[in-house]
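Here the complex is missing one protein chain, while the rest keep their positions.
Chain IDs A, B, C and D follow the sequence of writing; residue 1 opens each chain.
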Amino acid sequence: MSSITYLLSRLLQMIPTFFLVMIIIFLLVRLLPGDPAIAMAEAKATEAQIEILRERMGLNEPLWTQFFIFVRNVLTGDLGQSILLKAPVATVIIERLPVTAFLTIYAVLFSIIIAGPLAAIAALNKNKRADILIRGVFQIGLSTPVFYIGLLLLTFLAAFLRWFPVGGYGQTFWEHMYHLLLPALTVALYTSAIIMRNLRSSIIEVIDAEYVQFARAKGLSEGLILWRHVLRNALVSTVTLLGLSIGNLMSGTLVTETVFAVPGVGRLMLEAIFARDYPLIQGLTLTFAVLVSIVFLLTDMIQSWLDPRLRPS
Amino acid sequence: VERGGTLTFARYDDSTLIDPVYADRNPDIWMVSNLYDTLLRTEADGKTVVPGLASQYKLSDDGLTLSLTLRDNIHFSDGTDVEGKDIVFSLNRAKNPELGPWAGLLGSIDSVTADGKNITIKLKNPDPTIILMMATFNTAIVSKDAFDAATGATDQEKAQAISNADPVGSGPFVLKSHQRGSSMEFVANKHYWRQGEDGKALPYLDGIDFVVIPDDATRILKLQAGEVNAAEFIPFARVAELKADSNINMELFPSTRIIYSPINTREKTADGQDNILASKEARQALNYATNKDALIKLILHGAGKPVTSGLMASTTQLATGTEALYKYDLAKAKELAAKAGIKPGTEISLTTLAGSADDSIIFTALQQMWSQIGVKLSVEQVDGATRGDKNRSGDFDIHTYGWVNDVNDPAQVAGWLGYYPTRKAVGTGWNNPEFNSLYEASNKEINPEKRAEQYAKMQSLYAEEAPLLFMYETPFAVALDNKVKGYVQTPLGSNEFSSTWIDQ
Amino acid sequence: MTYAPYAQKRRFAVFKFFQRMQPGFIVGLTILSLSLILALFPSYIAPYDPNAFDFNAVQSPPSDLHWFGTDSLGRDTLSRVIWAYSVNMQMAFLATIFSLLIGVTIGALVGYYRGFSDVVFGRCVDAIITFPFLVLVIAVVAVLGPGLINMYIAITVVGWVYYARLMRAEIMAQMANDYASAGKVMGYSDSRIIFRHLLPNAITPVIVYWMTDMALAILLGSSLGYLGLGAQPPEAEWGVLIAEGRNFITTAWWLSLMPGIAIVITGFGFSLVGDGVADLLRPRG
Amino acid sequence: MLDVRNLSTSFGHDTEKLLAIDDVSFTVAPGEILGLVGESGSGKSITLRSILGLTKRYGQVEGKVLWKNQNMNIMKNKELRRIRGSEIAMIFQEPMSSLNPLLTVGLQIDENLKAHTKLSRSARKKRSIELLDLVGIPSAADRLDDYPHQFSGGMRQRVMIAIALASEPELLLADEPTTALDVTIQQQILDLILDLSKNMNMSVIMVTHDLGVAAQTCDRIAVMYGGKLVEVGPVREILRNPQHPYSIGLLRSVPEDVAPRSELYSLPGIPPSLADRPKGCCFAPRCPAAMTKCVTDRPELQQAGNSCSVACFNPQTITSGNIA
């Protein structure tokens, strides 16, 4: 099977999942207490005005009709009109998505850059001082809530020392890099701690594996052994973990974007939930689900590229 | 004054659609006057009416015809003249109930006609609020030509298109770009008619950059870090600190904002129990048992004052009260509580806004204060939408709420807080025939003295009946860096940048 | 190597157990025990009533009277942090225990029977893990309304999946061992095989995960508290305390710093214990 | 050619020291096939690994491994690398885990050739195909790009042999090269190794626990028990006239040439654990001929008879009949 058919079959497999995802999204939002029409109207609106809204939003239809309309609309790319922002949900999300995507990728890169070398150092010095220090620091990182790390970084590095801007996003690529440095770091700390742990133990596990010893018996240089035989194998499980952590990472962006005033979809999600913006919540949850699925798919591809055993036969 | 420069302003929330008709949330409403001018204007106190796009106005003696004369040489931001047809178009649009939520405020208008520079507004019935309405955001003037040219099938789509693509306005600024939820740019309208102190056209600024930062602390940090020139909605807890900061000018603008808590006055609670709060004495007892000064100290850190008028902030027109309502008096509270049958351990629940630090303090404080009269206060924390829902359905005992006037006339707030047909007297279910008829009469009363009398009566009646827990009035707290001068937030909340300038 | 020295003396088993413990594990255990004591007996330990206002000591910095200072209502931060221990430790337990029970049961059944149940389960899991955890939890909290109980429900609604997945995989791995087949051949009932034979052997990684999950629950719970979706004021909860102190981070730094430190230390304790337990339970020989 | 002297390897720290091999000495002559037999855990694999210095990473190795009169045990890694894989090659015990699952078989052969020969890329490829052909992998050229998991256990074992033979080693350390294989394929592999040893004068240390395999392939046999060599000698001597009670027991428990369904000879007891090995002879607790001395003192490997060495205070002969 070629990789294209593999990709296709993975996509096909995602269909039932996505159907479930849509049911979950739809139901979740319908089960929210409080009338969305009331939520949408300012407190000052009268009953008649609210009824008009209700009609306009299709809330008077039976549930299954609403679901049917929902699915049809989603499939045609119509995610409805945001109540909060008074604009098409799709447009709003497309406007905001690059920010979160930027932040996420930035954070992933950060995680890898931080975790990779440190994991290798820790593994090679197993139970020595460097290892204990690195693990200790990351352990603390694992025990600190994202919002708190963000808060501390923001207050001290940005506001107090003024090394970084206090939130925002900037206009150019380099401004993005500069503005999102602290947020990305905040999001990355937790993920990098998880990756560090995993990579370290994978390396330790692999470094004395039979095939590595066999490679040594062949008389290969240690560098080649580390690079070709150890790291590559250790990476397989780490890639899975990185893929699975993407959900974590995005959870992190939710909080981080709020703390750092980054105008991404994460912050929008919280705003939408507080504002009971049904269409926006639906659109955003769906977006998150799609993003995560894409990442899962990517992880799968990377993994099967790394590990031939996972390739379809 | 100095001209030039761009002001960076940190907001707590973004505008969605700044259009006189569709603006329904405060972040929209409070920006309208920067983009669109009204026929009449109020001075900074929000009460005194002065000419705007119209240089003169006159209400006929029978109160049924309002005539206005347009100023010479007034232009839209695209350079075209502001003409009678634009006025007719704008006012008809504003009173069209199909469109925005504010049409009801112009319900008395029968027709609008223009003859050259003379505008005639015919009323169905005398309306004491009509002149103030001409100075309110929803009657601001838009360009008919721009609207006609805009893409879109419906009026709303056209409004959207205008604000997105080719904004044309009559106000001191023009919307240049807008990144929903994150930032917005205004630039000066070169064709604006009003003149500054230096005799040249306003505004002084070249433009304004708005950044949206919902988080209070971050907003302040940005100001302190010098990344923005101004930050609005400063938490009162931080006011003293910022006041002490020599680089920062901490402004507390008087406002029509009041914080109060509707009390459910229905005979039965939502679950069918007898409602102890249905009795006036019980409500009064709670009011007396509440130490407002302490609340103000705790929450506003002194930057506010107790509610003095039953119905409105003291800055509102026709407000009468000068003394704090229900001054803390434990003895009286106990006496009333006993009278109302509040036994020790009576459970009352306070519905508060999730995540609101102020609400949680209010709750903690009330819990302690009211325990003195035997009330066991519990909390129910909900989000805004649920609170609104509960308010409408009467499923609450007491909940926190706040109000800011949108229009300069007190009719809006009185209708909201006390008049049953509008919204069941702010959801309290308080239905007082005397109040209702007074209110209805006042809405047709064009004699100012008589109307003031009616309002005084309504206020005392309302205060006596206490369908609310009267708490406090707060100013608008805006922190600006020292270079920013002349910025005003009106009592209605409107952000006025037309005379703002930066000391370079 | 399959060769295992079997004739090990068991005399010093307990002693060896402690000997095998890493120092980190001991530190973790100490932290958790202390946390537990604080959580169980806050009223004896906290110097002040956590909710009592004291207008004479508003935002007073740490001093002899108030070791961790006071907040803007004059409440003693130390007492509030201590009282928060009961809330947050309860959170660690209650937010995870139901996920654990539900997940383990479902995971074990699905892992044992596979077949169609596995297909259905697989799709459900896929669908749920496709959402970022926090997104789904927040959404559920929003459905149910904020508050601790609802938060527990929300976390359980989402969290059981992770336990179930783990359990399923472990059960399937255990099924590869002949003792499972032996149980069938011995004519034992399915429930006996699942719950008496497979489960005790498969549960170890789940317990290890549970430890880390409790740390996560504290982090998540305080995040929700911070966002106003978790514990409700005036209940002292670390996330809520940090949120309350958020505005004074530069002036009254102790308000957010002290609960922050409490979170970090407790989380640290849980992670260390989690690692230590994993280490202890790891098969040797 | 290879002279191992007093080689000991231990694992763990002072508190829990596990002596996996204890004071092992033997030699291998050019072209000779030495069989290393003994039961599981007796230290056969560790011996081989210690020769190549692979156990240094996780254990302490003492003693001398003289390869062409150079002590490999004190060599620097760089020098060791030149010997490993080129002069001395090793086949690992477990074909399933000894090939890197992520790399193609071709690459895993190639990296050996690259490290030890100066062949060009295409020449290396040609050589790889030759090697796979040699070990009997059908359509070898097509299989270079395959991954280990696409091969069966037996084929993987052969791939490993191909890798080991890549640079025509002078000494092959074969750790149970046929355990994973069926008897029919085992025969092919053993024939191959025998062939190479004869044709290329390659020495082999062949670890096995199957006495039949040892009998059919080896010139000399060394019997290991509990980390020590208990008996070394020519294959016929050891199999026909074993002297160490353990060797005797081992041979007698093989059900060959005994009445069907009769009781088999079995050594009582169980092998010692590394953690607490007896003070005297490791085998003493199970030994039918043990004496008091055996419990207290440790016997050394000593010349016994013409060509055998035995580590026993009370060597036996089967004919003497006092052990049954």
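Going forward, a contact is a pair of C-beta atoms (placed from the backbone, for glycine too) under 8 Å apart; a residue touches a chain by one contact, two chains touch by 3 or more.
Operating definition for what follows: contacts and distances are computed from a predicted model.
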Just by its UniProt name, which of "MrpF/PhaF family protein", "Monovalent cation/H(+) antiporter subunit G", "Peptide ABC transporter ATP-binding protein" or "Acyl-CoA dehydrogenase domain protein" is the chain not shown in this complex? "Peptide ABC transporter ATP-binding protein"
Omitted chain: which shown chains does it touch? A, C, D
For the chain left off this view, which of D:6, D:71 or D:152 is in contact with it? D:152
In the whole complex, of D:60, D:97, D:150 or D:188, the residue touching the missing chain would be D:188
Using the definition of touch stated at the top, determine which of D:216, D:241 or D:314 touches the missing chain. D:216
In the whole complex, of D:88, D:103, D:250 or D:310, the residue touching the missing chain would be D:250
Give me the chain A residues in contact with the hidden chain, please. 1, 5, 8-9, 12-13, 312
Omitted-chain footprint on chain D covers residues 39-40, 138, 152-155, 182-188, 190-191, 209-213, 215-216, 235-236, 239, 249-251, 253-256, 258, 260-261, 263-267, 270-271
List every residue of chain C that touches the chain not included in the displayed model. 2, 4, 6-8, 10, 176-179, 181-189, 192, 196-197, 200-201, 285
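Quick note on the criterion: only the chains that are shown with their structure count from here on.
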Which chain is the middle one, judged by CA centres? A
For the chain pairs A-D and B-C, which is connected through the larger number of C-beta pairs in contact? A-D
Intercentroid distance (Cα basis), chain D paired with chain A, Å: 52
Find the geometric centre of each of chain A and chain B from their Cα atoms only, then give the gap between the two centres in Å, rounded to an integer. 40
What are the residues of chain C that contact at least two other chains? 142, 145, 227, 246, 249
Name the residues of chain B that each touch 2 or more other chains. 355, 383, 386
Under the stated contact criterion, what part of chain B meets chain C in this complex? 216-217, 220, 235, 237-238, 241, 294, 297-298, 301, 354-357, 360-361, 363-365, 367-368, 379, 381-383, 386
For chain D, which residues are in contact with chain A within the complex? 49, 52, 54, 57-58, 77, 80-86, 89-90, 92, 94, 97-104, 111-112, 115-116, 147, 149, 160, 163
Quick one: in the complex, what on chain C touches chain A? 123-124, 126-135, 138-140, 142-143, 145, 215, 219, 222-223, 226-227, 239, 242, 246, 249-250, 256, 260, 263-268, 270-272, 275
